[in-house]
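The structure appears below as structure tokens.
Left out: one protein chain. Kept in place: all the others.
Right, chain A next:
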């Protein structure tokens, strides 16, 4: 029988492997490789010279990067500044100075379009690198938040510019050691509207008087906080805009007063993203995407009439424009193009030089990312424009300085602009382009495996648990070859006609043919399975009893919940708020379990006798087990007192009531956990216990909670461990607490003074030793049970030891306020096993689904969400001196998925102990 079981296990695991292959292929196609040139650490190529004029003997002497156009540049970034806050009626009302500058002053105003996700960090990246951060970026850069790609700030720093930054500390993380002076404010407390901005403004007077800087960046967060809390139409927005207006006025006046004849100063006002009508951001609605972009400088011509409507530009254009303005090389990954009016005051030759530099950079980026770059219309345009630029320079150098030259220059400029626009749009398109072919192949594999698994479910649940893998029938082998041939033909056609990069096509031929054969084989397997099922249907059913299986409420709920969850993933809000789905489902599950328990307990007299005795026996068995194992403390003490006969009745009765209370206790636990960490998108800003506990004035409460949690963890885990593991566990948990105390999260009661905070490496490694020790003992037991004897109790204790080792690891990695999650996880598992699963005799499928649901819910109870921002990277540094990639990734992944993982291991423990029963 074990061999048969093995067969079904082998089948399932091979299906899973193939599934993983399909998913990997799909993901490779889904996450396009971001448009990226070599990292900035590589040697930088020299900037291109002006295009050489045709004809011999004449060489342009402009080979260097042009000098800066502006002396000092101030960038004022106002978080969540929507376009209508400046250009709309609100701007006119609350920002009088800015409106006046926009309408009559020396300024250029634009509406910059931000690409989704409209979240601060990717937007800052876009503004400073000019590239569009892809989703894969986040995964690749998980280890270090610092921006490693070529960017404006880095270029400015390399060029010796002195940069000062005040504002959101995201910048400080993105550009560490780039600023000569900085003050980061955290955007953590969303309810703070004034402090965040005062922290920026307080430096302003002092800095504006000084002369020792070239670039000043200010990032104001208050408006974003107001938006999050009260929305764009709240009465708080007006005063905030007025405050911003006064700041802009102060900066502008100060810049004007210090201006010298040589070089003008520049003030840039921009928003990183807008806000939607509810005040949130992140999506791609018009309000979120449109931000104002103002260039204010005395170098620009005074405007006579107010502009009709600001022109639309891309947010990425700012990087190139500022690079030109500061006389820096344009960052290599920038896909933006120069905003020409900003350099409009320069001579024609300079302007042409600027757009040529920009075009050269874009076309090089295109060359590095597209194999067929020569066919790109933008590249062709650029080459033509370059040629006519050469001609223009020839005329210019010949001393021709007439009206004709100017007109010709304008024509060249137009050509360049056209080329820039096409190049930049085709580059930005590349970010959003999916590799459809790879995705399709991946999907086909996934679907085939899924259908195969579904078709074999009846067989897997039947007694034999065995599969006949149909590959041999000759009919199918013919079909198989035909399909292989056809798919290969399709592959050749697709790959030869593909325009863009395709991962699947770039694989070697042998692999591709292998994948095609796999697809055909799976297809044949499905067909033969379907044929077999049809054959079975045609035969008259032998035993009609089997069909009379009736559905219990639990079955209905499990099926409906699973299908409902899958369907809910069709709506983006349900993905953002997936935790709600899981909480809802497990709550309902608990209520249905409660109903089931009620029926079992109260309807004993009325149900048919067989079932009745069955249930009764089950309840007796809990009583017995609790007595013989002496798990329950009251049971143990009672038996010691020698009142065995009278106490067994009492225990039975009390067991009944405890089992009835179990679902409610679990419900209360879930409710508590739910308010521990608010997650998701819509209600993520709500206050929760987690924030309350982590704030510094509640350190003693947090310490107390941590102590209680660690004690509870010990009591819940130790009952099935061997003595050695028990001791190891206790010491390990002690180590966890001292680690947290060492890094300053919690305090020892006797220690009041400010002890210096260390990294706690010794303490963490101390815990790791015990984790490894416990896991090792467990594995040893497991191996022993596999090799020497078939004693399944050794196996289940072994599994439990591995499990407790992992619990210890989780306790170390979880932040202290999350320790209750672990406690409740263990508590729910214990109670469920003892009072619900064993007495009610659920089958393996039901138990598995319940474990899966609880595992998912615990993933969210930990404070995770489907957004990458909630991943706690600090877990990867526990006990490590510096960043070491492999352990850090492993630890982070474990800490993130601890909930589902622990439930999965518990499922293994439970099933193996059930088998041994």
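Convention: contacts are C-beta pairs under 8 Å (C-beta built on N, C-alpha and C of every residue); 3 or more make two chains touch, one makes a residue touch a chain; residues count from 1.
We adopt the following convention: contacts and distances are computed from a predicted model.
Student: One chain is missing here; what is its name in UniProt, given the choices "4-hydroxy-3-methoxy-5-polyprenylbenzoate decarboxylase", "BRISC and BRCA1-A complex member 1", "PIGF protein" or "EF-hand calcium binding domain 2"?
Tutor: Listed in its UniProt record, the absent chain's protein name reads "PIGF protein".
Student: Specify the residue from the set A:443, A:587 or A:848 that touches the hidden chain.
Tutor: A:587
Student: Which is it among A:31, A:574, A:852 or A:894 that touches the chain not included here?
Tutor: Among A:31, A:574, A:852 or A:894, only A:574 touches the chain that is not shown.
Student: If the hidden chain were put back, which of A:353, A:491 or A:674 would touch it?
Tutor: From the options A:353, A:491 or A:674, the contact with the absent chain belongs to A:674.
Student: Which of A:532, A:599, A:765 or A:784 sits in contact with the chain that's absent?
Tutor: Of the candidates A:532, A:599, A:765 or A:784, A:599 is in touch with the missing chain.
Student: Over the whole complex, note the residues of chain A touching the chain we left out.
Tutor: Contacting residues on chain A, toward the hidden partner: 277-278, 571, 573-574, 576-577, 580-581, 583-584, 587-588, 591, 595, 598-599, 602-603, 606, 667-668, 670-671, 674-675, 680-682.
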